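Note sheet for the following structure.
Every protein chain of the complex appears in place save one, which is left out.
A and B are the chain letters, set down in written order, and residue numbers restart from 1 in every chain.
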Amino acid sequence: MYVAVKGGERAIDNAHDWLAEERRGPTDVPELSVDQIKSQMTLAVNRVMAEGSLYDPDLAALAIKQARGDLIEAIFLIRAYRTTLPRLGHSRPVETDKMACDRRISATFKDAPGGQVLGPTFDYTHRLLDFKLAADGETPEAATADPLQGDMPRITEFLNRDGLIQTEEPSDETPRDMTREPMEYPAGRPLRLQALTRGDEGFVLGMAYSTQRGYGRNHPFVGELRIGKVAVEMDIPELGFAVDIGEITVTECETVNQFHGSKTEPPQFTRGYGLVFGQTERKAISMALVDRALRWEELGEDNLGAPAQDEEFVLSHADNIQATGFLEHIKLPHYVDFQSELELVRKIRSEAQASTLKEAAE
Amino acid sequence: MPQDTLTGGFTEAPQQSARAFRSLMNALARPGTIEEITGGTGPAPLSAAAATTLLTLCDGEMPIHLAGGHDTDAIRQWIAFHIGAPICARNQAMFAVGTWQALTPITDFPIGTPEYPDRSTTLIVEMDTLSNTGATLTGPGILTTAQLSLPETAAFQQNRLLFPMGVDCYFTAGTRIAALPRSTKVEAH
Partner (left out) sequence: MSNLDPAQAARQSRMSLLAKSEPSRLAALFPALADVPAHTWLRTPEVGAVMVRGRMGGTGAPFNLGEMSVTRCALTLPTGEVGHAYVQGRDKDHATRAALVDALMQTARADEVQATVLAPLTAEATTANSARAAKAAATKVEFFTMVRGED
């Protein structure tokens, strides 16, 4: 039986008005500006840009304000907006070895050329609440030193010189784009990396952690982690040459993984790779671990049946907008479906009751 | 890049592309109906109708094949600036522009796959004139019958047999445009 209903329009309008009022909060507290969010909630802005898959700090800050700080809702707003933008083209691959690094560390090479640069990190904070911040405490000024000269070479290249690490074969193949064509499996590494870099931070972190705990273990070390600005360069057909069309902050993580060799590959170090918009270190490290776990097949490793080795499982569940859309839709009206379920349960119960009575009578 | 290839794009893109899209949609929904379409102009021999169609339907990820006399430097550069689409061979084309003579045989254009019949070429056939005379059209979007001055009938009859795969055609002359989707039956008059 199908029952069409309408109504609720007034209730919805009023709910939206109340939502706007709740978003604003008490009016005796100054309103938060988009600029404040952009410049003081930068890591939230970075997450929204990474998972919204659109680098635009102003829009991400606006989305966070509109979503009352619900980052997945903010990511949803960004994803919806980006579909309205015409695609003007694609950039040349960003050259992360030319990054202006705010941070660059290696957990494997103490004396890395270019040095260990900590940058603005939480790593060595004591995780004690700082009540000075609640009391409008003054901010200490950052110390300065003479800028480091010269490039910061990629650390894995040192291992590469001795042939001890698997080589990334350079290519200029056009990568498939999950925002342009339906996902098909096997997806291949370029599509996996695209899905992981825009995937949910919590999901990718959980998957990465599962590999560390033994579900598809791959012994990772952080070969290098760097955060900083890179130029984005695009070929301009009407000019006949490429120009920088902007500058973005990215986090890059390369893991170095023990590898005892397989039927097809010699014993060597292998790599996992993470590259994410913004200062998004936890996500980039997680991405590198999951990337490495998903590479079992090309490296000739055994499939241990671990969730993080299952490409289709990881890629189908990494997107928080898909996930939340499907999850949250079950709270919307399903009166008709539920009515038929209810009928079914009643029918089964009455049949069961009837047969019990019958047995008792016999 | 010479400047004449930098002109001829939409000056009011939202309005012009919406109007042009409506003409294109009506033409395809009512096979044989001749619509006016304006807004863009490209280098000769590209007609205004073909130029506007490309501006409206194509972008940087839509490979275009330029057939015969339409494969000129000026048209290539015009497309590069205004659309950004890659110019490609026949077997990779999502759109193809040219005279009927240059486009035939149409059998080497992609016709899609059973799973993705949309991955097929849309042909833009440049004509000297366009009129409601000649071949008889029947099928979806046509109340009884329609007539259109098609360059031939056999190729379109073959194409109809491929349904749901096959190519779709626009016919352009000056600022006039008509369409023949793969679903239309064609009979010589």
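Methods note: a contact is a pair of C-beta atoms (placed from the backbone, for glycine too) under 8 Å apart; a residue touches a chain by one contact, two chains touch by 3 or more.
A quick note: this is a predicted structure, and the numbers were derived from the prediction, not measured.
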item: Candidates A:68, A:87 or A:213 - the one touching the absent chain; value: A:87
item: Contact residue for the chain not shown (choose from A:70, A:244 or A:328); value: A:244
item: Contact partner of the left-out chain, one of A:9, A:28, A:146 or A:337; value: A:146
item: In subunit B, positions touching the absent partner; value: 3, 6-7, 9, 11-13, 81-82
item: In subunit A, positions touching the absent partner; value: 49-50, 53-56, 58-59, 82, 85-94, 96-97, 100-103, 110-111, 115-120, 142-148, 154, 156, 168-175, 177-179, 189-191, 193-194, 197-198, 231-232, 234-236, 238-248, 250, 252, 254, 271, 273, 275, 277
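Note that in this section only the chains that are shown with their structure count from here on.
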item: Subunit A and subunit B: spacing of chain centres that average the CA atoms, whole Å; value: 41
item: Residue ranges of subunit B in contact with subunit A within the complex; value: 1, 6, 59-61, 77, 80-81, 84
item: Partner subunit B, residues of subunit A touching it in the complex; value: 86-89, 180, 237-240
